[in-house]
Structures are given as structure tokens and as C-alpha cells.
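I'd like to ask some things about the structure below.
Only a single protein chain was left out; the remaining protein chains are all shown in position.
For subunit A:
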Amino acid sequence: MATEKPCLLIEFVVSLEGHNLQELRRSASLATKVFVQRDYSDGTICQFQTKFPPELDSRIERQLFEETVKTLNNFYAEAEKIGGSSYLEGCLACATAYFIFLCMETHYEKVLKKISRYIQEQNEKIFAPRGLLLTDPVERGMRVIEISIYEDRCSSGSASSGSSSSSGSSSGGGGGAGGR
């Protein structure tokens, strides 16, 4: 089993170079999902907790993960920023009885597109090689960042039968070989 894990991880990377994350899903089996919840300590603005989930301990470096979440938080802060340009947009929209929204894209929507590009990029470069997948929060109603943890099919015989959470020791071996 141990010898098959590296070859599978190579297959992960190869499949990603075809920019097809669907192949990742097909070639691996989903073990569990981790949810990073919203952080409301600053009010209703969109921010996610930067607390590192223990299930990801064996899969990804803490610093990489926190950096991703912090960047996402910054993007959302930019989208919701109340300042000169947002006032201008608001006043213009009001003056046209909000008909302008029929043709124009709001600043928020533009930033959301940036965010989804960023998440796609992070998935391809950082998360998928470690057998993880980030789901854009906008697809989950901005409630959570959903991180899917995948197991290799080869190791699933040993890993998924016994272990419940992916951070169990049996899957830790698989993650360890891949993540480092």
C-alpha cells in the first residue's frame, strides 16, 4: 500500500495539470469535510475564523492555510468597504432609480469574481496536491469555507474502513507521505 501512495499523488498532480479538478474527485474518494465558520467578532462583515482545524493538521502547513484564509478575509473586506467609490456607486444607482444595476456589475460582484479565481488558483497550486479542495464560500451562502478532504483509493482499503476522521493515524500515514 505504501508504495502505491506516491504514484497516486503523482496522478493527482498530473490530473491537475489538465486543470481538471473533477479528475481529482473521480480518482479519490471523499473522506470528510471540514467547515471553517464565520467570525462575527467584528460585526456582520464577512470574515472567516483563522483558527486552524485539527483535522487538517496532517495535511497542510498551518501557515499556508492561515494565509489563504487571511487573503480571503481581505478580499471580502475590500468588497464590503464603505468609502468614496461605494458612495459614488450608491448615489449613481439611486439617481437612476436603481435601473443601472440592470446593465452594470456591482463592485461586490467584481470582487467575488476575483475571489473565485483566487480560490481556483489556490486549489490547483496548494490544496489539491495535498488531497484537499476548497469550496468557494459563495456557494455555501457565505456561511462556511468548506474544505473537502480526499483519501487515495489505494489507501482507502486500510484508511476508510477503520478511521472516522481523516486525521486518524491510519490516514495520517497517507497524508504524511503526500503532504511533506
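By definition in this document, a residue touches a chain if its C-beta (ideal position, glycine included) is under 8 Å from a C-beta of that chain, and two chains touch if they have at least 3 such contacts; residues count from 1.
We adopt the following convention: contacts and distances are computed from a predicted model.
Undergrad: One chain of this complex is not shown here; going by its UniProt record, which of these names is it: "Palmitoyltransferase", "Spermatogenesis-defective protein 39 homolog", "Alkylglycerone-phosphate synthase" or "Gap junction protein"?
TA: So, among "Palmitoyltransferase", "Spermatogenesis-defective protein 39 homolog", "Alkylglycerone-phosphate synthase" or "Gap junction protein", the name matching the hidden chain's UniProt entry is "Palmitoyltransferase".
Undergrad: In the full complex, which bits of subunit A touch the chain not displayed? Write them out.
TA: Looking at subunit A, the ones touching the missing chain are residues 4, 8, 11, 21-22, 25-27, 29-33, 35, 38, 40-44, 79-82, 86-87, 89-91, 94, 97-99, 101, 106-109, 112, 133, 135, 138-144, 146, 148, 153-154, 156-157, 160-161, 164-165.
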